[in-house]
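For this depiction, one protein chain was excluded, whereas all remaining protein chains were kept in their positions.
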Amino acid sequence: MRAWICLAVMLLLAGAAQGASTEADFKTALAAAEAAEQEAGALKNQWIPTEQALAEAKKAAAAGDFDTAVVQAKQAEALAKASIAQAKEQQTAWRAGIIR
Amino acid sequence: MRGGAAHGPALFVAAVLVLFAGARASAQTLPGQVLPGQVLAFDRGKGNCLTCHDIKGGDSPGNLGPPLADMKARFPDRKELTAIVFDETRRNPQSVMPPFGRNLILTDGEIEAIVDFLYTR
Partner (left out) sequence: MKISRAIAVVIAALVVAGARPAAAADSIDPDADFKAFRDYYTKLFPNVPLNDFVNGPYSMDADLRKQWEAIDDFPPYDFAIDRGKQMFATPFKNGKAYGDCFPDNGIGIRQNYPYFDLKTGEVITLELALNRCREANGEESYSYVKDEMASLTAYMAFTSRGKPFDIKIPNDPRALAAYQKGEEYFYARRGQLNFSCASCHVQNPGNHIRTEVLAPALGIVAAMPIYRSEWNGMGTMSRRLVTCNSQVRGVPLKPQDELYRDVEYYLSYMSNGLPISGPGARP
C-alpha cells in the first residue's frame, strides 16, 4: 500500500509543479468568489461553509500557498453559487410547503 | 520549466490512476476495522446520518428518516441509492433530507464511500 501511495504522491507533485497557481490566479478566483458571496448576501442567504472557504483561501494566500488558496476560492465560489440558486428557487418553491 | 507544461496534465492523470489502483486494492477491511464510509456516515460534520436515521453500529439515532437496514434488498440499483444521497429532493420535492451532493456537503468520493458502507447494513 505504501509503495502505491509514494508513487502516487511523487507523480502528483510532479504534475502539480508543472501548473502551480500564482498570486494573480488567486486574486482572480477570490474576486469571483467574493462577488458571488455578495450576491448571496443581497438575497439574505449566505452559507457558513462559503465563509469558511473564503477564510481558508485568504489564510493560504497569506502564507504564500496559492495552490490551496485557489482551490479554496473556487470552492467558495461554487458554494456561493449554490446558495444563490437555492435562494432563487425558493422565491417560488417556498409555497409548496404551506399548510392549507 | 522548458517543455514542462505539456507533461503536467499527463502526470496528474497518471497520479490519479495510481491512487485509484491503490485505493481499490485496500477496499477490503480486516474484521474489527471500520469502513471509511462508516466514519463519514457517523461524523456530525459529514454525513451525520444518525441525526435522522437508525443505522446498526450507531447510537441515539433520530427518526426523521426510515431506518437504514436491509439495504441490498431495498436498493438493488446502486445508482438509485447514490441519487438519494446526492439529492433526494429530485425524487421527493418535500424531502427534508439534505442534498449532500447538490449542496456540496460531501464530495463524490465521500458519497461513494458512504454508499459502500450502507450496503453493509
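By letter and in written order, the chains are A and B; residue numbering begins at 1 in each of them.
The rule we apply is simple: contacts are C-beta pairs under 8 Å (C-beta built on N, C-alpha and C of every residue); 3 or more make two chains touch, one makes a residue touch a chain.
These numbers come from a predicted model, not from an experiment.
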Fill in the blank from the handout: For the chain not shown, touching visible partners are A, B
Practice task
Check each of B:Thr51, B:Thr107 or B:Thr120 against the chain that is not shown and name the one that touches it.
Solution key: B:Thr51
Exercise for the section: Over the whole complex, note the residues of chain B touching the chain we left out. Expected result: 50-52, 60-64, 89, 94, 96, 98-99, 103-105
Exercise for the section: Write the list of chain A residues that the hidden chain touches. Expected result: 44-51, 79, 82-83, 86-87, 90, 93-95, 97-100
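Throughout what follows, only the chains that are shown with their structure count from here on.
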Practice task
Could you put a whole-Å number on the gap between the CA centroids of chain A and chain B?
Solution key: 21
Problem - Touching residues on chain B, where the partner in the complex is chain A - result: 1, 4-5, 7-15, 18-19, 21-22, 25-26, 93-94, 102-104
Problem - Complex interface listing, chain A residues touching chain B - result: 1, 4-5, 7-9, 11-12, 14-19, 49, 75, 78-79, 82, 86, 93, 96-97
